[in-house]
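Every protein chain except one is present and positioned as in the full complex.
Labels run A and B following the written order; every chain starts at residue 1.
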Amino acid sequence: MIAEATTHSTARSQGAGGQPDKSRPGAAAPADGDSSVSVRDLDIAFGAHKVIAGLNLEIPPGEFLVLLGPSGCGKSTLLNAIAGLLDISDGEIWIDGKNVTWAEPKDRGIGMVFQSYALYPRMNVERNLSFGLRISGLPKAEIEARVKRVSELLQLDGLLKRRPAELSGGQRQRVAIGRALVRNVDVFLFDEPLSNLDAKLRNELRVEIKKLHQRLGNTMIYVTHDQVEAMTLADRIAVMRGGVIQQLGPPKEIYRRPVNRFVASFIGSPGMNFFDGRIETTASGAEVRLDGATVPLDRYGFKRPPEGGRKAIFGIRPEHITLGETPPEQFTTHGMVDLVEGMGADTIVWTSLAGAPLTIRTDGDTAIRPGETIRFSFDPANACLFDAETDLRL
Amino acid sequence: MSIDVTSSREPPKGASALAFRSGSANERAAPSRQREKSPTRGRKPKHLTIGRVGLYAFVAVAAAFFLLPAVVMVLTSLKTMPEIRNGSIFALPESFDLTAWVKAWSSACTGLNCEGIRVGFWNSVVITVPSTIASIAAGATLGYALSFWRVKGADILFAILLLGAFLPYQIFLYPMVRAFSMVGLYNTLACIVIVHVIFGLPIMTLIFRNFYAGLPVELFNAARVDGGGFFRIFWNVMLPMSTPILIVAAILQITNIWNDFILGLVFAGRENLPMTVQLNNVVNSTYGEREYNLNMAATILTAAVPLLVYFVSGRWFVRGIAAGAVKG
């Protein structure tokens, strides 16, 4: 499983030989093609409890990488380790060509945005933005210039004299982002920055962050448990569970070709439908026999040639199922409708296949009612097959 | 269980007052409907039932039990000695006589000294002010260090302190006396201040540690990313947020140190005896006839500072009590 994940990582960039850069990258222009984060053989243990073991991750410059996973999967721990906010047990962390494993957070060339905003409550916006700069002893003019630039960029101009308590949630988070921006660093770390906001604001700020990334081109590492954020923001997503990166790849690949059942079930809403079955080889290729249905797999892209008799889990996403008859290469069957959930734009239809419940995503204005028998079909090429024992994709 | 004593809500007083007094159903209807909507606390009062009468009877007796001693104390202090000898302890004074107060303040005798309780008052002030400031500074620093900085062995340090808070002073006193004598500090102002800081350290550390543990770690992390060190974060980020707990700590320490008897008795020395010790000497070791009016006036004067703190601070005082030992 680990091997699977690491093969996806991009070629290890720059050795230890990056130029021995002078001070902090404070003065350096962002995105000069140099920045990258590299995590090597990372171990983190709290007492006897290993949270992360042997993790490797290479992030090329300018990438927007999202660490995605359920709570407790180690994604925030990994981010905090990169930031230098917790001591690691073993391994190395390189940022911008420098080994920063034991460097102070401030010396790592990172800016960080926190879930609870973490604004200093007794300082106004301006002082919040400039606190770090003042500590580092930057000239006053330089501080003012940077604060001005960032507050214009984030439309904070009118708020500079306010205290955090006098700001709305969205404004607070923009200040928090601004505090990371004024540091003029190449790497930004986001720790679930939007999860304290309501749905509407969350969407707005998500777009803002995306635009910011397009404009600045910095490396961004973004932790979230929200798959929508991950799918929309990321260049690549690292799906984590139990301190291990399960899959690392572009959003489309994660969605289309999940490496294992966990990734398949974690991405997508409503989740993928799963059915127990058995693979049998046929003259034209293979098929999977479910309880009362047989799905031909001639169009399914196996990683290795299928073995007959192997127990497998067959998965199909609700949005990949269409109602009614469709071209002959698709698999068509029928079932009785148990429940219809209208969701406005979509309708989720609950029926069953092979003795297990099945959800279908369809139009918002469907006239289907519970009790009806419906015909539905899907293209087996869109399905996912997992080994019943190892949960890995077949 | 988290306690926020300050947020205990005001009950809709008017409503229940009206319901209690009025016998007419009409008058009761309106306020009781109002009560349905308002978020009630506790059980709904039943109007003028036996239970309600019993409730108020209990309240009255309880209030009398708590108030009476203070009333008697004030009454006694305003009487003359013949009045005290001949009248009831509950009787009102015949005239408003402040002689005992003046005497208690400026010429009451402890042993051979007859300079009044004011000497003790000023001693207590001189002891309380530096002790309070120093113990808060120490407790805040240590509490901050313990809650944000992972230092090896900090758990053990805190455990010893907690244990120390609960142990009787008697276990520490004698060696301390010996140690202070050796360095020539025994029976000095510095000595009693240091002792107060030492014995105030557990409670101060505990309340500051609890307070800082309640702040988001992310705030600390943000300051670390911004480049703040130990003292910078403490001074610029944490302390400005600590006003509530500083007030609580000040209330606790002022009352604790002012009310202290045993430490002042042992460590302060003859020159610096705090007010409580002096008061006890005035009352319990006078020769000849006891002047009860003077004793009571001196007692009131000794209680005045903590009582003033109590009345001014209101619910902060309760918060201080709760802050001490609630949760870890």
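The rule is simple: a residue touches a chain if its C-beta (ideal position, glycine included) is under 8 Å from a C-beta of that chain, and two chains touch if they have at least 3 such contacts.
Here, contacts and distances are computed from a predicted model.
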Candidate names "Acetolactate synthase small subunit", "Sensor histidine kinase inhibitor, KipI family", "Sugar ABC transporter permease" or "Heme exporter protein B"; UniProt protein name, chain not shown: "Sugar ABC transporter permease"
Of the listed residues B:L55, B:V102, B:L185 or B:L246, which contacts the missing chain in the full complex? B:L55
List the residues of subunit B that touch the chain left out of this view. 1-5, 7-13, 16-17, 20, 39-45, 55-56, 58-59, 62-63, 65-67, 69-70, 72-73, 76, 84-85, 88-90, 138, 141-142, 145, 149, 151-155, 157-176, 178-179, 198, 201, 229-231, 255, 258-262, 266, 276, 279-280, 283-284, 292, 295-296, 299, 302-303, 306-307, 309-311, 317-318, 321-322, 324-328
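Going forward, only the chains that are shown with their structure count from here on.
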Where on subunit A does subunit B make contact in their complex? 80, 83-85, 87, 104-106, 110-112, 114-123, 131-132, 135-136, 176, 179, 183, 191
Looking at the complex, which residues from subunit B come into contact with subunit A? 150, 216, 218-219, 221-228, 232, 236-237, 240-241
